[in-house]
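The block that comes next holds chain A.
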Amino acid sequence: MKKPAENLMRLGAWIGGALTVLLVGSGVVFALGLMLMEGAEAGSAASMWRLLPKGLTMAGFSLSTALAAVALSFPMAWALAALISYMMRPRAMMRMRSAISGLSAIPAVVFGYLSLNYFVPVIGSPWWGVTATLMLMSLMRQTLEIIQVNQRHYPAVEAAQAMGMYMYETILHVVLPRARNGYLSVALKMLARCMAEGVAILLVLSAYGSGEDTLPTALMKAVGVTGEVGSTRFILLLALLLLLLVLLTNAVISACLEGGRHGKKKGAQ
Partner candidate 1 sequence: MSIQLVVEDLNASFDDKVVLHDVAVTAEKGHVLALMGKTGCGKSTFLRVINRMAEQRGAVVSGRIMLDNNSIFMQEPNEIRRKVGMVFTEPVLFAGTILRNITAGLRLQGITGKQALEERAEETLRRMEIYGEFRDLLYTDAALLTRAQAQLICIARALALRPGLLLLDEPTRLLDAMTSSKIEDILFNLREDCTMVMAVHSPQMAGRIAEETAMMEDGTILEWGRTSDLFYHPKHRHTEQFISSKFA
Partner candidate 2 sequence: MERRKALNSVFIGAVLLLSALALLTLLIPLFHLAADALTALLRSWGVLPGIGAVFLKTLQLVLMVLLMVLPVALLITLWMFECVKGATLVRLQRFMSGFSRIPAVLLGLVGNWLISGSDSMHESLVTMALLLAVMFLPFMVSNMDTALRAVPEKYLTAGEALSGQRMAILRVVLLPQAMPSMARATLRLVERILCEATALLVLMGAVMPNQVLATELFRLAWLGRKDAAVLAFALAATMILIRLRTSRRWRSEGEDSNCRYNWW
């Protein structure tokens, strides 16, 4: 049974995160208000409120594809990390880890190229195309970070081995309860990274030509990277929405890490 103090601390962390979002949100509303008070652009009657649904749709596309990518890639990354952490001999583990590290260094633009040439031809839907690209991008990075999380709990795994536990029992009863927050923060960091990804997704979406966009790709297009230029208000709206999304995710990551730290203190007691 959890102590009330620990629950209170977790609640405090979440409230802190929520307050951050609220404050930033108020800042956004304030900035939006300022924009509304500005003179309309020459030849353009678009007001911020009419642009907001479009911006929110793009935010939804960003968030949904990123969530799906992380949800699909995390189990694979975790399995690969478990194979390396718990089932390989030391030398093989070192070599594999080096190789994974090398693969995780591949730039996003290369993943965009890979996805453009090898995934897009077989995936008809832009949403799935973007998800597959993000999944490809996040696979190795997640694996590397999960290995680091696993290594922190080696002493506990050793103790479990000494008790005669099988691997699945150790993972379920020993590692997962302790490393839960670590895994969650890995997933959330990758989520933030996926939502902010621009160039790789722009390449993929260009192949579909469906008009759907994530926040970063819409921003890049609006600035003129692909030839079309959007209104200043639209650019500002997209920038603010992206910042809000990233801050929200970071607040959740911080709250999650805070909860993990308090959990560790409780364990130490």
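To be clear about the criterion, a residue touches a chain if its C-beta (ideal position, glycine included) is under 8 Å from a C-beta of that chain, and two chains touch if they have at least 3 such contacts; residues count from 1.
The candidates came about this way: all candidates are chains of the complex that A comes from, given by their letters.
Keep in mind the model is a prediction, meaning the values are calculated, not measured.
**Student:** Any idea which of 1 or 2 touches chain A in this complex?
**Tutor:** In this complex, among candidates 1 or 2, chain A touches 2.
**Student:** Could you list, by residue number, the parts of chain A that touch candidate 2 in their complex?
**Tutor:** For chain A paired with candidate 2, touching residues are 73, 75-80, 82-83, 85-91, 93-94, 97-98, 101-110, 112-119, 135-136, 139-140, 143, 151, 154, 157-158, 161, 166-171, 192, 196-199, 202-203, 206, 216, 219-220, 223-227, 235, 239, 242-243, 246, 250.
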